[in-house]
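Written below as structure tokens is the structure these notes are about.
In this view, the complex is presented without one of its protein chains, the others remaining in place.
After this line comes subunit A, so read on.
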Amino acid sequence: MLSRGIISNFRTPAIPFPTTCKYSISDKDLESRGFILRRTISDLNLDHLNSVFVAVGFPRRDPEKIKLALEHTQSLLWVEHKRSQKPVAFARATGDGVFNSIIWDVVVDASFQGIGLGKAVMERLIEELLEKGICNIALYSEPRVLGFYRPLGFVSDPDGIRGMVYSRKQKKKK
């Protein structure tokens, strides 16, 4: 049923964050450490973002196409490093706005990994999607970062559902 974006019952999900502080790191904490949370693409330098993507291993993509993708993205969040004014963490989600959402392009600049920025971005992105009423939140995770997504509440292959990707090269013939 999940592949159809349906939850089996319609009760509102309980927010799994501790009630004292909504997030692992608060907005205030982030700011005091020199990071600003951003939720729009204004002031986002796409060349800088592209460099972060490439540095973590994504293929280099045409900035114009990245712009097009971001303009058709439901929700996005990025962290700006105050001093350099560069994006150092990013995540975005696409979907139909009511049932399903997929999170893409989750990155943290290598120099800023391990201090909770990825988690900060993910927690807020998920909350934004939940606030819109979207309960089916999915993503595709490389094997080496499954351990990053699990503590955030993600489960792989629930109920035997498999993520599949179209491959032009292979076609199974019977």
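Note that in this section a contact is a pair of C-beta atoms (placed from the backbone, for glycine too) under 8 Å apart; a residue touches a chain by one contact, two chains touch by 3 or more; residues count from 1.
Rule of thumb we're sticking to: contacts and distances are computed from a predicted model.
Asker: Please identify the absent chain by the protein name in its UniProt record; candidates are "Coatomer subunit zeta", "Protein YIPF", "Exosome component 7" or "histone acetyltransferase".
Answerer: From the listed options "Coatomer subunit zeta", "Protein YIPF", "Exosome component 7" or "histone acetyltransferase", the omitted chain resolves to "histone acetyltransferase".
Asker: Can you tell me which of A:Val56, A:Ile102 or A:Ile115 touches the chain that was removed from the display?
Answerer: A:Ile102
Asker: Tell me, which residues in subunit A touch the chain that this view leaves out?
Answerer: 1-9, 13, 16, 61, 65-66, 68-73, 94-100, 102, 104, 126, 135-143, 146, 149, 152-168, 170-174
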